[in-house]
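Complex shown without one protein chain; remaining protein chains in place.
Naming follows writing order (A and B), and every chain is counted from residue 1.
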């Protein structure tokens, strides 16, 4: 499959999964949404911001329903996708996902796992067959903007590509 | 020391330390227990599961005693060892440990540190003289399966090896 065909395939999946990547990611402070070093791309933790608002706040299984929590996780993925596109110029330059870390405010272990699974499922489908990733899932006390979930990602990049 | 001698040495230490590595690590969701990129192996966070059960649940220094907490940390190490063996085919392909992150539910700073030290001590002994590692220790609100501790690891791999 050519680079352009792979790009079209990934974009069609993102659209089918309704993951609307958010471009022009503005970090919430004095940092970058992504830093590439060699063939490794480090993505900043993303909370489920839409523009400048965070539609879900608080704990999953409490103020935030389980369904809203999984939507919030998918919004984090949308922002990660936007940061990937902005950094690399194309999704097809993702060689492989390496490691995802999911931090969530959760009222129970099952709520915690549901949120992480929603993010893993989305990323796995978008980047298949290179979407497999290591994962750590952590229940936290608080997150920026009182978001229910924050997700960070380390991605391996294709060599030799240019934007 | 040859690769085979190194492998036998590490296996003898694992046995002497009673760390029984758990093979056939089944992740608790749609993710991989490890992803290798180049010479870097990213290991998913491991909770102290034995088969499908988690023998210790809750907070160290509270529902879980300090002694149980250190046992739980060693179970996490056993699972990390299993994931290393499954991914690389042999322990001797570990060139160096890079970074361990210990997340624990802990009732006090001293309980938190005791859990992390148990894991560091085990890994240091198993992989000596390549067992030195950077570490971050964090007290969390909740973990998957209500585990008292979850440990993730980044490992550097020997070049040129095959499984």
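We take it that contacts are C-beta pairs under 8 Å (C-beta built on N, C-alpha and C of every residue); 3 or more make two chains touch, one makes a residue touch a chain.
Remember, predicted model here, so these are calculated numbers, not experimental data.
Engineer: Looking beyond the chains shown, say which of A:21, A:45 or A:82 touches the absent one.
Structural biologist: Hidden-chain contact among the options goes to A:45.
Engineer: Out of A:110, A:132 or A:146, which is the one that touches the chain we can't see?
Structural biologist: A:146
Engineer: Taking the full complex into account, what residues of subunit A touch the chain not shown?
Structural biologist: On the side of subunit A, residues 27-35, 37-38, 40, 42-45, 101, 103, 138, 140-146, 150, 152 touch the unshown chain.
Engineer: May I ask you to list the residues on subunit B that touch the chain which is not drawn?
Structural biologist: Residues in contact with the chain left out: 39-40, 95-100, 105-106, 108-109, 112-113, 116-117, 120-121, 124, 132-141, 154, 156.
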